[in-house]
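In this view, the complex is presented without one of its protein chains, the others remaining in place.
All chains are identified by letter, namely A and B, in their written order; residue positions are counted from 1 within each chain.
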Amino acid sequence: MKLWLTAATHTAAQVDHLIFALLLISCAVLVLVFGLLLLYMFKYRAGSDIDRGTLPKKTWRVEAAWTAVTLLAFFGLFIWGAGLYVQLFQSPRDALRIYVVGKQFMWKVEHDGGQREINAIHLPIDIDIQLVMTSEDVIHDFSVPAFRIKHDVLPGRYETLWFHVDKPGTYHLFCTQLCGVDHANMIGQIVAMPKTDYQQWLAQSETTQTLAAAGKTLFMRYGCSGCHGSSGAGGTQSQSTVRAPSLVGLYGSPVTLSDGSIVKADERYIRDCILTPARQRVASYLPVMPSFAGEISEEDLLKIIAYLKSLADGSRP
Amino acid sequence: MNATAIQPPLEMEGSYLDDGFSLRSWLLTTDHKRIAILYLASITTFFFIGGAAAALVRYNLIVPQGMIHSAETYNRLFTLHGVVMVWFFLVPAVPVTLGNFIVPLMLGARDLAFPKLNLFSWYLFMIGGIVVLYSLFTGGVDTGWTFYTPLTTTYAKGHVVATVVGIFIAGFSSIATGLNFIVTIHRLRAPGMTWFRMPVFLWSLYATSVILVLATPVLAMTLVLLGFERVFHIGVFDPALGGDPLLFQHLFWFYSHPAVYIMILPGFGIVSEIIPAFARKPLFGYSFVVWASIGIAVISFLVWGHHMFVAGTSLFSALVFSILSYMVAVPSAIKVFNWIGTMHKGFIRFDAPMLYALGFIGLFTMGGLTGLFVAALAADVHLTQTYFVVAHFHYVMVGGMVSAFFAGLHYWWPKITGRMYPEMWGRAGALIIFIGFHLTFFPQFVLGYLGMPRRYHAYPPEFQVLNVLSSAGATILAVGYLLPLAYLTWSLFRGERAPWNPWAATGLEWKTPSPPPTYNFAVTPAADAEPYAYSPPSRQAPV
Partner (left out) sequence: MSATVLPRAFQYSSAQHQSQTAISGMWLFLASEMLFFGVLFLSWIFCRHWNPIGFDAGARQTALTLGTINSVLLLTSSVTYTAGTRCIEAGNVRGLTGWCLLTGLLGLAFLGVKFGLEWHDDFSKHLFPGSEFAIQGPTRAGAQLFFVFYFVATALHGLHMIVGIALLGWIIRRARRGAFSSEYSTPVAVVGLYWSFVDMVWVVLYPLIYLIGRNSI
C-alpha cells in the first residue's frame, strides 16, 4: 500500500510542508473538539451528580477570544499558501520551453528541436522548465502529483506551468479534468533525467526539423509572407500593397494597441493575432488581417510561433 | 407588523393524518404538514437512487481496471449520483421536509404564507425529478454534475438538454420554497416572538431561503445559455466563436457554491435545537450563532472562485477568493465552539437525535478542517481534482448534512408521525453510520494526497488497497442508511404512541399534539419566552 508520494521538486517539498502544517493544526483542533466532546459526554452526562456550579453570564469574551484566534490562524495559513502559489504562478524568464497539446484522449508533446512524444515528456533535471499548453477540444488538466502541480488546459488559449525537478525518476502524468469517455486513460509519464542523458535522448529521437524550421515552411504555406514579407520583415518589403507590421523582434516586445493599451507579444498574443485579429487592433494599422481560425491546427500554430521567436533572437531556425 | 391574534378558536378533531384518506386529499392538499410528507417520500426515493449509483461506483473501484468494464457507464453513474444527490436530495431535503413541517409550528402559525404555492413547488419538484430520471436512465449524461463546457455543449453525447431542463424546473421549486419561508418568517410569527426570540432552526432556514431565492436564478439562466448553446451549436461558452468556457465556470459556481451552504445551514439549525434539548441547557452564545448564520449566507456568495484556482483565472482573483474562503470558515467554527459550550455543565442524554448530532459535530469539523487545506492556494493546486476534494465534500455533505438530517428526523419523528421510533435501533443506526462513514471516506484523503484523480473509472494499481478499504466501508455505510428506513417504517405501524413533548423540549411545536391537528393550534400560542429556556432536570416537569 502506497502511503508516501515523492516530492521531486523543491516546490513540491514546500507544498508538503504546508500540507503537513495543516495536518498538524487539524489534528490539534480535532483533539480539542473530540476531547472536549468526549469529556463532556462523560463528565456531564445526565446521571452524574457532580456540581455544575453556576453558568457564566457574559459569554462574549469567550466568543471574541476564539473568533480572534481562529481568524489569526486562518490568516497565517492564507499567507503561507498564497506565497507559494505566487511562486508557482510566475514562470522564470529563461525557462526551457516544452509545448503540450491536449486532446481527447492523449497528450501531444513537442520539444524545440522538433522531437515529439505522446503521453510522455522526457526532460532534464536541475533546470527551470516551462510547459506551454493548449487543448484542441475540451478542457483537460495537466497534472503531475510528484511535482504537486496541475493546471487546466483550455481550448483557444495558452496556459503555462513551470517546475524545476531535483530528483530524476519516472512520475505519473494524469489528466485531471473530466474530458470524456476515456478521461481515465489520458495518463502518461514524466521522465526526468540528468542533462547529459537528456541531450542524448534528444539526439536519438527521430526528428525531421526543429519547430522553428517547420514554422518557417508553414509561414510561407499559409500566406503570411504575402503581407508580412518572406522573412517577416513587414509589408513594405513585400510585393503586396498591404501595409503589414514587421514581425522581426516582435516576440517578447511590447505592442501598442489602437485603444492606447500596451501588451506584451507573448505566445498568447501571437496566437490571438492569428486566430482573432479583430479583437486586438494594433495602433496605426488598419484591421485588415484575415482570421485563420479553423485553418491552422494547434500544433502548426506552435511551430509558427517558434519561427517568430527565432526571428526575435536572431537564432537560425 | 404582526396584527394581534384575533382568530377565533378552531374546532379541531383528530390529527392532520386523519383529515381525509383519499389519494386526492393528499395530492391536492395545501396543508404544509402533508406536503412535507409528500416531499419526504420523494427525497427518500431520490436518496436511494443516488445511493445505488454510489454503490455501483464504489463497486467498480475495487479493482484497478474497473469492475464495470465500460468507462461510459461509469461516467454516467457518477454523473447520475451527483445530479440526483445535489439537486434532488441535498438542496431540498431539510427545507422541504423538516422545514415545511416544523416552520409554521415553531412560529406558532397555522400554515405557511402561501400554501398553494407550496403544493405547486412539490409538483415542480416531481416534474423536474421525473424529467431528470428519465434522461439519466435512458442513455444518461456523462459530463459530471458540473457540466463544464465545451465538453457539455459540443462534445458530449447523451441527454444533456433534458437533464438540464429537469434541473431548471426543480430550481423553481427551490425558489418557491425559499420565498414561502422568508415571507412566512417575516409575517406569521406568533405575537411576542421577536426576531431574537426565534429558535436557531428558523434563523438557519431563513438564511438558507435567502440563498435559495437569490442564487438559484443564476443557475437557471446558466442552464438556459448552456441549453441554447448545445441545441444551436452557437453560444457564449465556445472559444472557437468568441465565447469563454471560463464564463460558464464562473456562472455555475456562483450558484453552486452558495448551494452547498443551502445544504448545510439547515443542518446547523437542527443541531442547534438538539444540543440544548439533550444537554438541558440554553444554547451558548445564541446571538453569535444567529449572526454566524447570517454571516455564512452573505460570505457564501463571495467565494465561488475557489473552485477555479487552477482553471486559468488571474493571480489576483485567486488571492481574493482564498482569503474570503478562510473568512467563510470562521462563522462555522464559531458554531462548533458554541455547541460544545452548550454541553459544558449540561445534563446530557444520549438519545438517537443527540447521537446523530454529536456525530455531525465530529464529521462536520473534520470536513471543515479539510476545507482549510483546499483554501490554501498552493495546497489546493496539488489536492484539487483528486480524491482529497471528494472526501472533503462528502465529509461535510454526507457526514455533516445527512447526519443532521437524520438527527432532525429522529427528533421530530414523534411530532410528525405520533409514534416513537425504537430507541435502541436508533442509536445503533447512528453508530453504524458514524463508523461506516469514516471507513468509506477517510482513505480517500490519503488517496487524494497521493495523487489519485477523481472521476477515473480505472486507476494505477498502487491505489488499490485504499480503494478496497473505501469500498468496504461503503457497504457498512449502506447498512447504516437502510437501517433507519426499516425501523422508521416499522415504527409507523408498531411504534409506541408519542406524547405532545417526549423530549421535554422548548419550542412552540411541542405545545400541540403529536401528530398535530390540521390547523396546528386551536388558539395561537403566546411566544414571548426566551428561546431554549431549559433548566436543570430536577426542576423541570415533563409535559
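Quick note on the criterion: a residue touches a chain if its C-beta (ideal position, glycine included) is under 8 Å from a C-beta of that chain, and two chains touch if they have at least 3 such contacts.
Predicted model, so just to flag it, every value in this text is computed and none were measured.
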Visible chains that the absent chain touches, using the contact criterion stated earlier: A, B
Hidden-chain contact residue, picked from the options B:Leu17, B:Ala52, B:Met126 or B:Ala220: B:Ala220
Contact residue for the chain not shown (choose from B:Val236, B:Met452 or B:Ala527): B:Val236
Of B:Pro115, B:Gly192, B:Gly312 or B:Pro513, the one touching the omitted chain in the full complex: B:Pro115
Sole residue of B:Pro104, B:Gly359, B:Pro422 or B:Gly507 that reaches the chain not shown, by the stated touch rule: B:Pro104
Residue numbers in chain A that touch the chain omitted from display: 276-279, 281, 287, 289-291, 293
Contacts of chain B with the absent chain, listed as residue ranges: 2-7, 10, 104, 109-115, 117, 175, 179-180, 182-183, 186-188, 213-218, 220-222, 224-225, 228, 232-236, 241-244, 247, 251, 519
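The rule is simple: only the chains that are shown with their structure count from here on.
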Centre distance in Å when chain A and chain B are each reduced to the mean of their C-alpha atoms: 36
Chain B-facing residues of chain A, complex: 1-5, 14-15, 18-19, 22, 25-26, 29-30, 33-34, 36-37, 40-41, 44-46, 52-53, 55, 59-60, 62-63, 66-67, 70-71, 74-75, 77-78, 80-86, 88-89, 104, 137-139, 141, 143, 145-146, 148-152, 154-157, 159, 172, 174-185, 187, 276, 279, 293-294
Contact footprint of chain A on chain B as seen in their complex: 71-72, 75, 142-144, 146, 148-151, 154-156, 239-240, 242, 245-246, 279-281, 284-285, 288, 309-312, 315, 318-319, 322-323, 326-327, 329-330, 333-334, 336-338, 340-341, 343-350, 358, 361-362, 365-366, 369-370, 372-373, 375-386, 446, 449-451, 453-460, 462-463, 465-466, 536-537
